[in-house]
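What follows is a single structure, and I will ask about it in a moment.
All protein chains but one are shown at their positions in the complex.
The block that comes next holds subunit A.
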């Protein structure tokens, strides 16, 4: 049996030992323990090293607000196994069989840590050191500062394997959500449920009861507290209340939406098959009751961070809930009545209380009498000025304070020092909703003021103290919620025996007769911020608490300043010389406690991260060894490597085969929109730059779509099938955007136009055939259309059947070769593809992917919107001035083409680039300069937009946007790249068959 365990005490199961390891050493705890309570039962207080100074630290609380006792935990044997998690709060992690725990921030060991040299150098690490220390000299940055910062940055170490767990996600609608199942939350939930409302009650702990779990001596309605809790839970269950433990409300959002993180498996010895580790609940509640209680504040004095120094309420929790005495010889230092009860409980359990040090001059008589009965020495109007002990506190210096002056002090031996600086109402969630707080001068605390949501706050969360007050307030809040929902509420009474009422005062740093500049009086334990740091920040000009926070990092750690914010504010406001509300409170933001990325990601990981759109021909491509690339959400065949081919070789072969005979390409991802209706042509005239009125039925045209700002948004070939029906194609990535833009104009600007817009992208499979033999392959399969060049000229469209499938057959070319695009209903896409492959066998038909498509189009200077344009390219910049209907008076973006900046000289224009050495392929994105020897910073003329090795031309080709590029035809520019500066000549973008002879087949 562990030395500090109290037989029979607590809610742990004394008959159920649980083995675990800490830094490689085996320990036993009990079922129901946390890591912290189990280690404390074994006499271990030292659990970690602090972030900045590497000071030895032990747990200071018993809950999720713990700043110190952060450990790495793993399930499958050490950090190398899966399921390693850094920065687990030892005070919140339930013990499970075989749990592996390791301490953090120490090298080589927890008891001897070389990083602790920082502690000796603390003068260097004062407030704002991030802003001061790493400024100069410049040469130190790369060699000294950055490596040091990188090595020291962050708490704990990141896991290095993929998280094997699953995370779930659900929605919930409920009448009343009660957050916190302490005394106020229990009665609130019960009151609301008794009115017939559907109630959800959540609590972040393993069991419900809140502070009552740590106060078993209290009696409620004639029952011991724990029996009363059990009775309440029974009734809640009978009333159908959804009760969720191990569930933290992490954020409170608009219109009563609360995010919950439910932890499902971290406490289990063995993992059930397929169980999610955590579940995110998005709860929409008719009414919310926040019953989150209050957090105990530390006192700020020199050496208040040594292992063994902890909050008095935490010591009480360890004793009453876990059956663990945190030491044999305690000194209690407090400014609040609550710590007296903790002292009495510990004394009654066998811990000697060396003294109760109270900063107040007078204390309630019943408390001093109770102390006297137990023989406890009481030191009123005293302060604590120092502690000793390297890895565990061993003595404390106390001193009387008379008229504000610290008198001669003396040491008292102890092995634990229990402090209480009062209590802070927990209002983080309330603040998330922009609920306002007001400073209460009596309580020296922020209390809730105005709520913007349908929300009640009950109990200690709004400054009430004592169980009877909290229980009654919970009933009132539950009833108010019920009534707000239109239900009849009934008042009920509650009677508390042996209540633990009390009050206290708040302090800045405790008064001392020592040198305040040498005091290591911590305010924020996790970020190692001292009172001196806060005062220094104020001296250096910080006046607002938001500035003090950022300069000192007070409250910026993973605990979000739960314990440090108010102490920091008291000190800062004293230093500024203003009242606390004038110095302000920092903003609380979600999440309330650190939350795993997995919970936020939920199901959206791996294959479920986003949808993968596949064409009807995708399976064929996969079976034939295609390499794929993602294009927006589509997975597209990139190239089809044959044995021994790399991408370069495959693409060269595909390009040559297409230009020599025929290539086949899956173009099904092209966006397709049907524009139909009596006003279809008028609509097209208004949307696209081109004229559409005179486009004949059965003909098609390359269309350009601008934004109202005059820049190219999209392009594509558009066919007219009937007087009132256009088949519009868009870029693969632009389809949804173009449809949204069309809908916007149609619905909001031109609702008078009688037009229907229908997305048909996924209704059609599209197969492109290109090459001199394309017609020979296709024609035998076509019925209902004369395939001669005269009957189906370049840029025309026909409805016919291909391989017996009804089709929309386009003759067009994105390669410069004779080309066709055959659209068939998607379900027939694969059959069409296979029929064409069979028909093309005699012509060595070659399937090609997107890379070859890109090369072939670049050889012809055809642009890809989004690659050769970037949202600042007007039609003329891209040599597309010809696509603008000169006689038109208006279309989207037309007025902008006369904008002063669009008609100015020196705009970037799309040109071709041929490197001096044809073997050199420029990098896409590379910058272009006129003179590589000019002084830095150089004048950038533009950048390379597209660049490929062209097997057809036997050299590299590129396109680039260059200032005034068209006037520089034939000139040499320079392109700096990592391997040197390359010369290139500006040319036309039409590198291959500029006369277009190859279309005339």
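Keep this in mind: contacts are C-beta pairs under 8 Å (C-beta built on N, C-alpha and C of every residue); 3 or more make two chains touch, one makes a residue touch a chain; residues count from 1.
Note that in this section contacts and distances are computed from a predicted model.
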Check: Out of "Putative ABC transport system permease protein", "Sarcosine oxidase subunit delta", "Isoquinoline 1-oxidoreductase" or "NusG domain II-containing protein", what name does the UniProt record list for the absent chain?
Finding: "Sarcosine oxidase subunit delta"
Margin query: Among A:21, A:97, A:632 or A:896, exactly one should touch the missing chain; which is it?
Written below: A:896
Check: Looking at A:348, A:622 or A:708, which residue reaches the missing chain?
Finding: A:708
Notebook entry, point to check: Pick from A:13, A:111, A:254 or A:438: which residue touches the chain that isn't shown?
Noted result: A:254
Checklist line | Chain not shown, touching residues in subunit A | finding: 253-255, 257, 282, 284, 434, 452, 708-709, 740, 743-745, 747-749, 751, 889-890, 894-896, 898-900
